[in-house]
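A protein chain is absent from this complex, but the other protein chains hold their places.
Chain lettering (A and B) follows the sequence in which the chains are written, and residue indices restart at 1 in each chain.
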Amino acid sequence: MKLLRNRWTGYAVFLVALLLVPAIFTRVPFYTMSVAVVMGLQAITALGLVPLTGRGRQISIGQAGFYGIGGYTSALLSTRLGVSPLLGIATGAVLAAIVAWVLGRFLFRVQGHYLALATLSFGLTLNFLFAQLPLTGATSGITAVPSISLFGSDVSSDLSVYYLVAAMLLAATVVVDSLLRSPLGRAVTAVGDSPVAAAASGVSISALRRGMFALSAVLAAISGGLYVHWSSFADPSMLGILVSIQFLVVATVGGLRTVWGAPLGAFVVITLSEVAKSTIPDLVPGASGDYEIVVYGVALILVLIFLPDGVAGLFRRRTSIVHNLKGD
Amino acid sequence: MLRVEGLVAGYGAIEALHGVDLEVAGEETVALVGPNGAGKSTLFGVVSGLLRPWRGRVEFDGQDVTRWSAERRALAGLVLVPEGRRVFAGLSVEENLRLGAYRRARGRCVTDRATEVFDLFPRLLERRGQRAGTLSGGEQQMLAIGRALMGGPRLLLLDEPSLGLAPLAVREVADALARLIHGGVAVALVEQNAAVAFGLASRGYLLDRGEVVTSGPVEQLRDDKRVQAAYLGDTRG
Partner (left out) sequence: MAELFTGLATGTTYALVGLGIALIFQVTGVINFAQGDFVAVGGLLFAVLREDGFDTPVAAVLSIVLSTAIGILTYALVILPARRAGHDRLMILTIGVSIVLQGAALLVFGADSHFAPPFGPGRPLRFAGITLPSQYAWCAGVTAVVMVLLWLFLTRTPTGTAMRASAMDPDAARLTGISPERMGLLVFALAAGLAAIAGTVLAPLQPPDATIGVALGLKGFTAAVIGGLVSPIGAVAGGLVIGLVETYATGYLSSEYKDTLTFGLLLMVLLIRPGGLVRRGAGVDRV
């Protein structure tokens, strides 16, 4: 990652990569533009976990809750009240931020495993609630959600949605990266590495954690909003526990310490499941589609065991290998 | 019994020992002295197997044990009584002692050893059903030593056995150690209390900043200016 140490070079490389995606994904097996959209959406959500979990060491297995809040808010506003999708997404993001800020007041009193389970139960409770409330359409959810229109043209094809998602991802990456480099971001890292020392220096740990939680909620909500307007429906499966887990897995596999981990993780994880889905029936004739889950799970375990800093860590390896040898 | 050669070790990126050589013969008592941060506890950590050395060699009983796990060394008779005692607070005195014999002795043999330990520390007998966490500091130290003895150790490493104990308890622990040493157990100890250290040991090493500064018979070390400085420094800190 030496090249990316200069932040502007990093952004430029990322921009070029994002622009190359359509050209590549339409020509290579198992990649399609809809796969690219899913990768982008997951990367945006995973990005929120970099400051929160990677730097601040506050795990969340409830991000699907915010993803759902964003998606349902925008879906409801646009179908019931005719609000424009972009305004709907913005409203969803604000709502998610408020929920995160208020919830964070209580949530971060618990730490470690308890925090993991608390965020998990937050996601689950919302999941079951959305599946029952008449407002959210219960189990059938909300259908016929309109697509986003931008400058008078409809953003509905996979390619056009991809460009929108990619732009959003790039913007979010720049924002989160700048934040991490700012004094505020350094304070977050300091709190994550040593809460006691940080508390002694007068930093408000609670406010920092809640702030990062709200930021992660905003990103998840934007991602959820973009998703419903692309897929044209919102249903309770958006908030499933596996969705939350997928976000965390994407961020962890990619590498939680840097913003580049999120897109890398989304690319690797989704590639894994797509490759497994499309090649295994060919390799093992007669196998049902269920093999793919096993392969996906095994691959996940292998990455977590052998790449402790995620895929992004591969790029750093060379500089830190001396240090690692000494440390062991 | 124990031979340590060119030991380099540390925590994270910080090197705490820079090539330490040390030897303990059978039936010998060796004291490690030195100021705070000299690397005494690090050295014991590596010898006991709790810490992996970066370089160097640990030999016990003629065997290279550098790669052995702490539990394997304990089973072989190289037993550390760690600083801060580390008794199992939630278990009873008796359970703590029985664990000391875990996978080494059973049945009669355990009872015999327990009798020896209770002989050495009668107070543990009175408290055998009590939870270890409710014992006084001195009693916990006795229990930690007793637990180590239950396995029939060949070399006992004692890290600060008198630290934080009331003067009377220091006396009691020191007397018990003297009896043990007299009984023929090889001992290496790190000790803040110079009177205790030099009273028990026959030979000593002075460690400072991760290196052995000097070593020799206790009579000789006692008068060494550097040793005196180390102990004065400690009492001041």
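As a working rule, a residue touches a chain if its C-beta (ideal position, glycine included) is under 8 Å from a C-beta of that chain, and two chains touch if they have at least 3 such contacts.
Everything numeric in this text was worked out from a predicted model, so none of it was measured.
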Candidates A:Phe14, A:Tyr31 or A:Phe122 - the one touching the absent chain: A:Phe122
Which of A:Leu20, A:Leu87, A:Val110 or A:Leu150 contacts the chain that the document leaves out: A:Val110
Full-complex contact with the absent chain, from B:Glu71, B:Asp175 or B:Glu219: B:Glu71
For chain B, residues in touch with the removed chain: 48-50, 69-71, 74-75, 79-82, 86-91, 95, 98-100, 102-104, 147-148, 151
Footprint left on chain A by the chain that the document does not show: 53, 59, 106-107, 109-114, 116-118, 120-122, 124-125, 128-129, 131-132, 241-242, 245, 248-249, 252, 287-288, 290-294, 296-298, 300-301, 304-305, 308
